[in-house]
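This report refers to the structure that appears directly beneath it.
Only one protein chain is missing; all other protein chains are in place.
Take a look at chain A:
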Amino acid sequence: MSEAYSRPVTGHVPVLRLGDVLLVTLQGDLHDSTAQQLQQDLAETISRTGVRGVLIDISGVEIVDSFLGRVLAEIAAQARLLAARTVVAGMRPAVAITLVELGLTLPGLSTALSTEAGMELLGQQAPVTRPGSPRQESP
């Protein structure tokens, strides 16, 4: 049996630009400081690039506590002030159950079940190429 703990994520989380959307994939166990750094990076990137949407994929996140929940809510609030919409995609069912019991329903946050659905919600083509759909060129 593997005893190895998964490596904690430190430093910067990569922010990818796909057309008019910034895509962030959170995975594993995030440091508090990494989450706060992401919040700052996103505000700066939205302001610099003028994108209209932010998509945060949390399908690889095992727990969302009140700290990370607050960071996600604040990212959405600050993006709104910078004229961008935020969608959080792929929340695990156990995470949703836990957040509600914790008392954190995050009413200001838009969600989608998958990255693809999130991109559609933001009015973009999904990043995966589907049959019959032309590939989206990122600028």
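The criterion applied here is as follows: a contact is a pair of C-beta atoms (placed from the backbone, for glycine too) under 8 Å apart; a residue touches a chain by one contact, two chains touch by 3 or more; residues count from 1.
Heads up, the rule we're going with is that contacts and distances are computed from a predicted model.
Missing chain, UniProt protein name, picked from "Sugar ABC transporter permease", "Peptide/nickel transport system substrate-binding protein", "Anti-sigma regulatory factor" or "Nicotinate dehydrogenase large molybdopterin subunit": "Anti-sigma regulatory factor".
When the omitted chain is restored, the residue from A:His12, A:His31 or A:Arg80 that touches it is A:His31. Annotation: of A:Leu16, A:Ala83 or A:Leu102, A:Leu102 touches the absent chain (contact as defined above).
Mapped onto chain A, the footprint of the missing chain covers residues 3, 5-6, 8, 29, 31-33, 62-67, 69-70, 92-95, 97-98, 101-104.
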